[in-house]
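I have a structure here, written as structure tokens, and I will follow up with some questions on it.
So, chain A:
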Amino acid sequence: MLKLQNIHTYYGAIQALNDVSVEVNKGEIVTLIGANGAGKTTLLMTVCGSPRARSGSVFFENEDITQAETHTIMRRGIAISPEGRRVFPELTVAENLKMGGFFLRSREIDEGVDHVYTLFPRLKERSNQRAGTMSGGEQQMLAIGRALMTKPKLLLLDEPTLGLAPLIITQIFNIIRTIRDQGVTVFLVEQNANKALQVADRGYVLETGKVVLADTGANLLVNDEVRKAYLGA
Partner candidate 1 sequence: MSELLPQLTQQLFNGLSLGAIYALIAIGYTMVYGIIGMINFAHGEIYMIGAYVGLVTLSAIGVNSGLPLPVIILIMLIIAVLVTGVYGYAIEKVAYAPLRGGPRLVPLISAIGMSIFLQNWVAIGQGARDMAVPALVTGSVQFKLGTDFIITAPYSRIMIIVVTVVLMVALSLFIKYSRIGRASRACSQDLRMANLLGIDTNRIISFTFIIGAMLAAVGGVLIALAIGKLNPFIGFLAGIKAFTAAVLGGIGSIPGAMLGGVLLGLAETFAAAYISSQYKDIVAFGLLVFILLFRPTGLLGKPEVEKV
Partner candidate 2 sequence: ADTIKIGIPQPMTGPATQYGDQIQAGALTAIEAINAAGGVKGMKLEPLLIDDGCEPKQAVPAANRVINSGAKFAVAHACSGTTVPAVNVYEQEGIVAITPGATSPLVTDTIKPHYFFRTIGRDDQQGPFAAGYIAKQLKPKSVAILHDKQTYGSGVASQVRDSLAKDNVNVAFFEGINVGDSDYSAVITKLKSLNPDLIYFGGYHAELGLLLRQAREQGLKTQFMGPEGVANKDLVAIAGPAIDGLLVTLPADFTKLPGNEKVLEHFKTAKRSPDGAFTLTAYAAVQILADSINAVGTDPAKVADYMHANPFNTAIGKVEYDAKGDLKKFEFAVFKWDKTGNMEQLKF
């Protein structure tokens, strides 16, 4: 479904990704783990075309989207909950969600909003609050909810559990499983490697811009190096 081949991505002169190849199959949960600054966020954003890979190619559903513009890429059925949440601070919670489903028909939007509200009742309570004044965790829920709005084929999640309470974290992982079961493909970046690997079908380990390990989630969980470096064992 998603295939990255020999990607090199730069920020100006700084190389953030070095010859990265990653594949995500339809209906899978794939997770990407790695230390701070390894390039995980960069990898997700390269899929979105922002920044664009300097060399290598990105395929989505067998089409080359390496050079496509961000908005055309996203309209193919990809949604992202980005690093730093990036909710629209002046828009209300409800408006933020509607923005998520920008290209849907209005009935679909309403359905989507209702769906998100059932997942996160907190958002329903606050549907008219401006997003910028929500608490850190509430904003995170909103960012995830907004990404879910379009019913994407591929969902990109960048540290979705950051700043969330334990109870909600558990719930997020449940949601990830559920939507996978509904046929959505999930590409997940997590600091919480333990939990991420538990739900993931497969995982990649990124170190300073390079993929150093790729295996099934279960195998990585028991991999010694991974355990030492990322699971805190």
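The candidates were selected such that all candidates are chains of the complex that A comes from, given by their letters.
The rule we apply is simple: a residue touches a chain if its C-beta (ideal position, glycine included) is under 8 Å from a C-beta of that chain, and two chains touch if they have at least 3 such contacts; residues count from 1.
Computed from a predicted structure; not experimentally measured.
Participant: State which numbered option touches chain A in this complex: 1 or 2.
Facilitator: 1
Participant: Flag every residue of chain A that touches candidate 1 in the complex, lowest number first.
Facilitator: Touch list, chain A to candidate 1: 48, 50, 69-72, 74-75, 79-80, 82, 86, 88-91, 95, 98-100, 102-103, 130, 132-134, 146, 150.
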